[in-house]
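Dropping the structure in here first, questions after.
The complex appears here minus one protein chain, its other protein chains still in place.
Per-chain numbering from 1; labels A and B assigned in written order.
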Amino acid sequence: MLAYTLRRTLWALPTMLGVITVCYLMLHATPGGPFDSEKQLSAAALANLDAKYHFTEPLWRQYLLYLGALLRGDLGASYRYVDWSVNELVAKALPVSLGIGGASIPIALVLGIALGVAAAVRRDRPIDRFVMLLGNTGNVVPPFVLGPVLVWVFAIVLKTQEGQGWLPAGGWGDGAWTHRVLPITLLVVINVSTIARVMRASMIEVLSSNFIRTARAKGLPPRIVVWRHALRPALMPVVSLLGAISISSITSAVVTESVFALPGLGQLVVNGAINRDYTLVLGIVVLTTVAAVLFNLLVDLAYALLDPRIRY
Amino acid sequence: MALLEVEQLSVRFMRRGAPPVHAVQDVSFSVEAGRTLGIVGESGSGKSQTVMAIMGLLPPNASVGGVACYEGRDVLRMDRGALNALRGERIAMVFQDPMTSLNPFLTIERQLTESLQTHRGLPRREARLRAIEALERVHIPDAARRMGMYPHQCSGGMRQRITLAMALLMKPRLLIADEPTTALDVTVQAQIVELLREITRDSGTATILITHDMGVVAGLCDDVAVMCAGRIVEQSDAVSLFAAPAHPRTIDLMNAVPKLDAFEEVDRG
Partner (left out) sequence: MAAPPSSSSELFDASDSGGGNAYDGALSRRAKVALRFMRNRTAVVSLAVLVTVVLVCFAGPFVLGQDPARNDWTALALPPTLEGGHWFGTDELGRDLFVRTLVGGRVSLEVGLLGTIAACLIGVAYGACAGYFGGRVDAVMMRIVDLMYAVPYMLIAILVMTFFGREFYLVILTISAFSWLDMARVARGQTLSLRTREFVDAARAIGVPGRAIVFRHIVPNLLGIAVVYATVMAPGVVLTESVLSFLGLGVQEPMTSWGVLIEDGAQKLEAMPWLLLGPAAMLCTTLYCVGFVGDGLRDALDPKEP
């Protein structure tokens, strides 16, 4: 078990390094630096900038300096927002993204698993058809369509007595729950459809296996057969799905924040890209890659925890 | 009254866009308390489907006809709750494939004690003790340590013993064993057969043994029913059957068992 964990951890490091290096090179190889479009700066100003950003140094030195700073947890200074460091910008945007994404994943998991199990146990009944429909719809209606539709329904069509929309059309509003409901709903719907579909298929397969037959032959009530015997084996594909969801949630975050005008990491990185804010963009890429790799590591460990055949 | 009386049992599998498959047709037999009935036949003769029907383990597209009375009550028409009270407690079943009939995600202890806890309401500690006893009865060494292990850590023969222990833990009146030795090595087969004999004699459990191996039947069974293509073609007590087999199918099955001494086949007449 320990060897397994160590091996997986060891693979994570070159992955992260590889991604960071590739992004670094790509950013510095592109035409058009961040200060190109600015008006001509005085020599003194240029010298200041150089001291801060080191761009007269050879590339490899800049790279090593950057890596060194990374190890200290310093993501550098923003190119565009001159008085801000990347760490500070990220710290401002992170709570927004976490408040939405972080809340939606557990909800989607619980809901998705429950729906999937219900659909598998009551095949061809209404709940099963509903889950299949949900699965197909979630696949087909993209978040950037569903989001605006949700906004249209809840903020424009449905109005309170004062003529205001039921829910705000966007913005963060310092995290008030009214501003969070729609984005979280969007994210939950996107993920629930996939999770429920995978859970259902997996559960159906597990329910037809021999050890379930044995459990039934022992006269165990259906509740126990499903929740004690069938659930854990059936969860395995869902766990690996979580790994994939962690990557796709970055995309979802970017889109959701764009639709609902939320000042989260997604917005930060898109604006950073448009503004050629190298360090900001690189910093966020680094962060998300590290988070994704760590998350996948956790998923691997969860596998081992769930399945005794891996552990022993 | 016999412990189990089956009359004109039939099993059909419905298929979409095709005529149904008749797996079992017009099967009748009875099992007396304390006796062992062997149901023999080749693959596809319907032996497994017969007992699956009795246990209520057929897939949803199966259509069952006839009557199967356990202690006077028709199990084919019972509701789920009543059937679950019987299954595992009064009627226990052991399956063919030890590699897949135990849940790989649960410990041996969990799988053994849950029947006791569900059917008898025993507290965990007592259930655990009974389970260890059961493992020892099937001659599993170091039973207490084995309890904390998972099925994949045990060999095939050991797993089959565990399955047997699991079935007999509840002291059922009827044990159904569906080809319990087929998936095992020959040497292990002999051990399991011996174990079955020992246990059924000791506890007086009635047994239905399904197999395609006449050698196993000779060693264990009091009565024999031979099945072919979903029907019983010959049925009598073991001694008479082996002395004078009548149906060609029976003779074929007996000839399939390799013999050390005989060179001629039994005359089909």
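Here is the rule we go by: contacts are C-beta pairs under 8 Å (C-beta built on N, C-alpha and C of every residue); 3 or more make two chains touch, one makes a residue touch a chain.
On a predicted model such as this, the values are computed, not experimentally measured, just so you know.
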Which listed residue, A:6, A:59, A:91 or A:145, touches the chain dropped from view? A:145
Even though one chain is not shown, chain A touches it at residues 11, 14-16, 18-19, 22-23, 26-27, 30-32, 136, 139-142, 144-145, 147-149, 151-152, 156, 247, 250-251, 254-255, 258-259, 269-270, 273-274, 276, 281, 284-285, 288-289, 292-293, 296
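Everything that follows uses one rule, which is that only the chains that are shown with their structure count from here on.
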Chain A to chain B: how many Å between their CA centres? 51
Residues of chain A touching chain B in their complex? 209-211, 213-222, 224, 228-229, 232-233, 306-309, 312
In the complex, chain B touches chain A at residues 55, 57, 80, 83-89, 92-93, 95, 97, 100-106, 114-115, 118-119, 150, 152-153, 163, 166
